[in-house]
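With one protein chain held back, the other chains of the complex are shown just where they sit.
Let's turn to chain A:
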Amino acid sequence: MTLFHFFNCAILTFGPHAVYYSATPLSEYDTLGTSIKAAVVYLITALVKLVCLATFLNVSETDSFDPYQELLKALIGFIDVAGLYFALTQLTHRNISQCHKFQAVGLGWAFADSVLHRLAPLWVGARGLEFTWDYIFQGLEANANLVLSLSLAALGSLMWLRKNKPKTLIPIIYACAGIVATMPSITSYLRQGLGWHLPKIVGFELFTSLAMAFISWQLFAACQRPSN
């Protein structure tokens, strides 16, 4: 019965990635290789971030919100952006269109993030007899994370891959990219500084991810019009 729960939470956490891959034209163009390369880049980025965190951060005994530590964590979070830049620009992708490239990279990025951060707790925790809502919320968080990764990849591809952008939209693009990149810091501030509980945080993440996705979609569409 508890494996049942594990199965439920697993399909909630990893199902959307598979569905996204199969539902969109990504599967038709067989962009699995791109996604896997993006996942590997994410792993390396995560390792680099870990090393930086271990070196520069000092562990606080209390669970309180320390602005300096959070600032440092946010700065290190920009390594994420650097990794995404590397995945989008430096890796040799096969000849796929820009809009598919960012989707594949974002998908691979989000999948690696889910596996790394959520598979182990799920395996250890959801199989026990004890029932908690935590793993369902974790799955919802993974969904929000997928949308956020896709929006960040879209904005990233707009920033670095598209050469002719309407001048007025550039600051908006950079601003949105900044917001999406600092989303982890914002959530940790809400969790520790304001003391929000898990359901509230997950709700906030879902809402903001959908909002950012909508905005980046509009920006992408707007940038696409001049080139067509």
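Throughout what follows, a contact is a pair of C-beta atoms (placed from the backbone, for glycine too) under 8 Å apart; a residue touches a chain by one contact, two chains touch by 3 or more; residues count from 1.
Convention: contacts and distances are computed from a predicted model.
Protein name for the hidden chain, per its UniProt entry and selected from "Mitochondrial import receptor subunit TOM40-1-like", "Nicalin", "Sodium/hydrogen exchanger" or "Phosphatidylinositol glycan anchor biosynthesis class T": "Nicalin". The missing chain, though absent from the display, is touched by one residue of A:Phe78, A:Phe131 or A:Phe214; that residue is A:Phe131.
From the set A:Leu53, A:Ile79 or A:Cys99, the residue in touch with the chain omitted from the display is A:Cys99, counting the whole complex. On the side of chain A, the interface with the absent chain consists of residues 1, 4-5, 7-8, 11-12, 15-16, 19-20, 22-25, 28-30, 32-33, 36, 40, 94-97, 99, 115, 119-120, 123-125, 127-132, 136, using the contact rule stated above.
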